[in-house]
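Take a look at the structure below.
Missing here is one protein chain; the remaining ones are kept as they sit in the complex.
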Amino acid sequence: MNATGIGAAVRRKEDQRFVTGKGHYTDDVNRPGQCHAYFLRSPHAHARIKRIETKAAAAMPGVLAVLTGVELAADKIGNLICGWMITSKDGSQMKMAAHPAIAHGKANYVGDPVAVVVAETLAQAKDAAEKVNVDYELLPALADPAKAQSEGAPQIHEIAARNTIYQWHLGEAKAVEVAFNSAKHVTKLDFINNRLVPNAIEPRAAIGEYDSGSESLTLWNTTQNPHVARLVMSAFVGLAPEHKLRVIAPDVGGGFGSKIFIYPEEVVCLWAARKVGRPVKWVAERSEAFLTDAHGRDHVTHAEMAFDAEGKATALRVKTIANLGAYMSTFSSSVPTYLYGTLLSGQYEIPAIYCEVDAVYTNTVPVDAYRGAGRPEATFVVERLIEVGAREMGIDPADLRKKNFIKNFPHQTPVIMTYDAGDYHASLKKALEVADYGGFGKRKRESARHDKLRGIGFSTYIEACGIAPSQAVGSLGCGVGLWESAEVRVNPTGTVEVLTGCHQHGQGHETTFAQVVSERLGIPLENVSVLHGDTDKVQFGMGTYGSRSGAVGISAIVKALDKIEAKAKKVAAHMLEAAEGDIVFADGKFTVAGTDKSSAWGEVALNAYTAHKFAGQELEPGLKEGAFYDPTNFTFPAGCHICEVEVDPQTGESEIVAWTAVDDFGTVINPMIVEGQVHGGIAQGVGQALLEGAVYDKDGQLVTGSLMDYCMPRAHDLPALKVEMTRTPSPSNPLGIKGCGEAGAIAAPVAVINAITDAIGSEDLAMPATAQAVWQALQKAQDRRKAA
Amino acid sequence: MPAVALTVNGKPVTGDVDPRTLLVQFLRENLRLTGTHVGCDTSQCGACVVHVDGKAVKACTVFVWQIDGANITTIEGLADPNGPLHPMQEAFREHHGLQCGYCTPGMIMTAVDMVNRKGHDLDDPTIAISAAAPATITS
Partner (left out) sequence: MAMTMNGQVQLSASREVVWAKLNDPEVLKSCIPGSEQFDRIAGNEFQAVATVKVGPVKARWKGKVRLSDLDPPNSYRISGEGEGGVAGFAKGGAKVSLSDKDGGTLLTYDVEAQIGGKLAQLGQRLINSAAKKTADDFFIKFAAAVTQPQ
């Protein structure tokens, strides 16, 4: 390893611009002649749009256009789509309802855009929006997913009877039933995985621009995957042919999944830019973000785990209703199915698993992938059942886990996945040491002396990352391949540009990707630039989500570097007048094996371009290579998180007093950045467990619609985190990387709930476990004890 | 349109503004100082914190006419553009105190204000609570 290579905690290259305010986010971009869009949104969760009167608004000062769904349809702008086809257990295809970028005929959630005003200034657009008159006919609204399939529930889309999008299943129902019939102990749980609002700190934004000379469109957009956005907007929405549409994702201020999806507003900005002949900019307000960014989670689940007399898990069955909101967002269908059901084996050898998922429409904002996406929900199911099962059977929760851990790899689970490598005992063992599990009893007694209830909770989670082998996901209904591309361009002076199809919005790719190149080519880190986020620069890419950039994106770079090295060796062979096979490349130097004849990296790069030492017929000049890398398997990061809480029984307030995270991410490129990812993930997971929860009232009004009412985690909600790692490299990619971006958010929520329920001696506790919820659970438990 | 005159990062600036123009809009749109960002519209997140007459202020909560004559420092003016980073900027970089960078200018301006008010020798609880006071969200 060199000082800036793989494994070095290099300080981030991108930070210079961020700490000096020189980042370039979409809202920092201003185009000549730019005007502004403001969306008028439905205040009703479900209403027929009888008439929209726009004349008065159009006559307001500065107004350039007032557009509605009528004009959108007239211009034949296509609908937004969901790109993963799920097949129901009866063989029918999922029921995807039309999703126009501006509601046409009917508004289906509070926030559904019904008109857009384009004006010289934002203030003028807002003033004019006040003059748009919409005549609504109110329809009964449906907000509760548990009621979506009931008889008499309001029907949201014609296409989906009883609001049911699909009824999916996975596993062997028969085998599970047999196992349950002979079980010694069965643990049963009902719970809701609470609905979350992503709240990336940078609100979504878009600027659409039309160049009538070249008949091409350009979009600046807060997206995690500019190429996917371009593909959907060309092939499905039909805004422009792919080669006439450029999507630029500049610096993006956090995504957490919510910026994967293709949203109405960017479609409208492009469409309107062509209509008014000027660049059109839109920036979401936070209130708009609450109402329109795809939310996360929102599962209603019943789960049961069967154990034999030794405490070995013999079967698991799960029934979930997943709320997908008013329309199917870009990848929403895959989240409660192939990103959820396939992870229900956890770290355990469970011989039989059966999972049923009904996805439903409601009059709420669409729900899609949010940090972890399906895997936090799966982990919550498995780790709650194991923890509660241990308590019910009187077995130490760590021991019950050890008893059930998968020990041999590769391991085929009953739910599709083949775990390639892992060592679950190692991470648990290390976590028990770091958390001083042996000393917990003493600490609990100490807390009791201060009238506090202390609890400890485990989460031995697993996730499937490195998304994903294209052929495999294709067979499961995915509409795209999930490989990644890279291009390595060596300049004549030896500096290097790496172009990647991944996109960074906080992950530090400009540093970690450069570290891989620095180590491989033996050149200083500052001689490597990483370029991303522009469809005119990078040929294609699938973007960043699902903890895939390391495992898939870097693998593509490694593959391109292999080609660079091979070509450079040819150049060096000519320079050194030796056989190509005799050239050895190490530490930035090409040497003829067994001699002291060598050429430095820079000399070889220069010669590749001067092309003076070889004939063009023999070798092409230049040094630039591209690669597409398609993973051979998912990767399986796993680990053990231990949360310790103190609960004040008088107020119900829970304080997290200690946190241990031992994660196995395989090879780590930059431990500082990886630790930062773990910190962020845990903070978000703690947010879900203790603070966050999107609440719709029965009429479909979002009553947690601002940061005043929706509580995000802050610094004082977290203790100092103890983060350690174990390393079993993934055998499925060249560097052995597994991915680290979502682990914290997957592991954390259930660790917190396991800890609080341990402290209060009651399993009846929903997320978010606010002081009020915990206090009520304590009172109920007390009442039960009194009654007994 | 009220005329306003301010000193921003040591330079005098003037402008005629719509009375509803917020300080953050004036900085970003009139002066093109885009380092200061807007993260919410309810004065909660702290991404827009700048210094007004030496004190941390959320630039989304004040109209620019309210602070006519004030001395403003934004992230762009914290250190000499041709010199080394301000120690707080350097500390954020050194200790990986940022990821996407969007709210970082607000966090840094808040942190500088905290040190100005409370000195250098701060323990974790003080930092956590003080950071929550001008309120910068962690994620």
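Think of it as A and B in the order they're written, each chain with its own count starting at 1.
In this text, contacts are C-beta pairs under 8 Å (C-beta built on N, C-alpha and C of every residue); 3 or more make two chains touch, one makes a residue touch a chain.
The structure displayed is predicted, hence computed values, not measured ones.
From the set A:82, A:129 or A:300, the residue in touch with the chain omitted from the display is A:129, counting the whole complex. Although one chain is not drawn, the whole complex shows that of A:43, A:351 or A:649 it is A:43 that touches it.
For the chain left out of this panel, the touching residue among A:542, A:702 or A:755 is A:702. Residues of chain A in touch with the missing chain: 40-45, 110, 126, 129-134, 136, 287, 290-291, 697, 699, 701-703, 705-706, 708-709.
In this section, only the chains that are shown with their structure count from here on.
Separating the CA-averaged centres of chain A and chain B is a span of 30 Å. Against chain B, in their complex, chain A makes its touches with residues 11-12, 14-25, 27-28, 30, 123, 199-203, 251-254, 283, 285-287, 505-508, 672-673, 675-676, 680, 683-684, 687, 706-708, 712-718, 720. Taken in their complex, chain B has these residues touching chain A: 18, 20, 28, 32-42, 44-45, 47, 74-76, 78-79, 81, 85, 89-90, 92-94, 96, 98-105, 108, 124-125, 127-129, 131-132, 135, 137-139.
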